[in-house]
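To start, the structure itself, in structure tokens.
One chain of protein is taken out of this complex; the other chains stay put.
Showing chain A:
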Amino acid sequence: MTKKTESSLVFWVFLAPVLFAFIMVMVIPFFLGSYYAFTNWSSSARVDGGLRFVGLQNFAESFRDPAFLYSFGITFAYTILNMIAINVVAFALALLVTGELRLKNVYRVGFFVPNLIGGLILGYIWQFIFNNAIPSLGRIIPVLGFLANPGNLMLSKNTSALAAMIVVGTWQYAGYIMMIYVAAIENIPQELLEAAKIDGATPWIRLKSITIPLCAQAFTVTMFLTLVNSFKQFDVNVSLTSGGPSTMLMGQPILGTELLALNIYNTAFISNKLSVAQARAFVFFFVLAIISIIQVYVNKKREIEL
């Protein structure tokens, strides 16, 4: 066997397992899905017979559906607010645990721990906290009596339920993002901060003119991660609110906290409209791709400016 044929044999043999798995679960389903989105596909069990091409009907139907439009709106709201909340909390935590605290390693680990547990389980824990623990706090402390009123439950109204999802999202993710900031902050040359200190820069000025600009690269990464993960949120949504409570939009009852990922899932398995769900998944993908490109572009531009 010549060197060349040996090389090319090893190339294909080594690639074969991942290529096989990748083609089976990504490539083929991707192309099938691109086709199904334009058909009347209605059950994943029967694709062989009777698939009819329907053009853009699934997309048109989606954009006429108040539940889908509403999901879009709240997914944007959730993504932006969650991104801000996570990054602000994470950066503040990072500043605290890079200081001269005595137990800083213990704190770091503590803040990080929620991230190890899956979103589904975290959502159940917080459902218990919002529905049981917080009202009980209202019963114990007279000043907080309003918390015990069933009408004031966080998860009973859609705006406060969305806020509750942001609380859980922040708690779940801040510790992880904090670790990325910690790595960035610890990379800042100490001389720089000390020189500024000697020149009389206050802690605030040092933060604004040294620490934050030198973390610009980390911001690009963390904003990307939080953006994508918030936009794709599914697990916490399922276990914390299941999309509820119900509300009305355009004269139709819809779910008040149903994010896009859950809306897509429900369209397929509760409404049994697989082709419509597939079309929505494509819209979901394009919107996510566009906003993440914009985000990376804006952050990269800032990286250079700073």
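Following the convention adopted for this analysis, contacts are C-beta pairs under 8 Å (C-beta built on N, C-alpha and C of every residue); 3 or more make two chains touch, one makes a residue touch a chain; residues count from 1.
In the analysis below, contacts and distances are computed from a predicted model.
S.K.: Select, from "Ferredoxin, 2Fe-2S", "Fused response regulator/phosphatase", "Class E sortase" or "ABC-type transporter, integral membrane subunit", the UniProt-recorded name of the complex's unshown chain.
M.R.: Listed in its UniProt record, the absent chain's protein name reads "ABC-type transporter, integral membrane subunit".
S.K.: So one chain is hidden, and I want to know which residue out of A:P17, A:P150, A:G200 or A:G251 touches that hidden chain in the complete assembly.
M.R.: If we include the chain that is not displayed, A:P17 is the one touching it.
S.K.: Which parts of chain A are in contact with the chain that was left out?
M.R.: 6-7, 10-11, 13-15, 17-19, 21-26, 28-30, 32-33, 36, 44-45, 47, 93, 96-97, 99-104, 106-122, 124-126, 128-129, 132-133, 136-137, 140, 171, 175-176, 179-180, 183, 218, 221-222, 225, 232, 234-235, 238-239, 261, 264-265, 268, 274, 277-278, 281-282, 284-285, 288-289, 292
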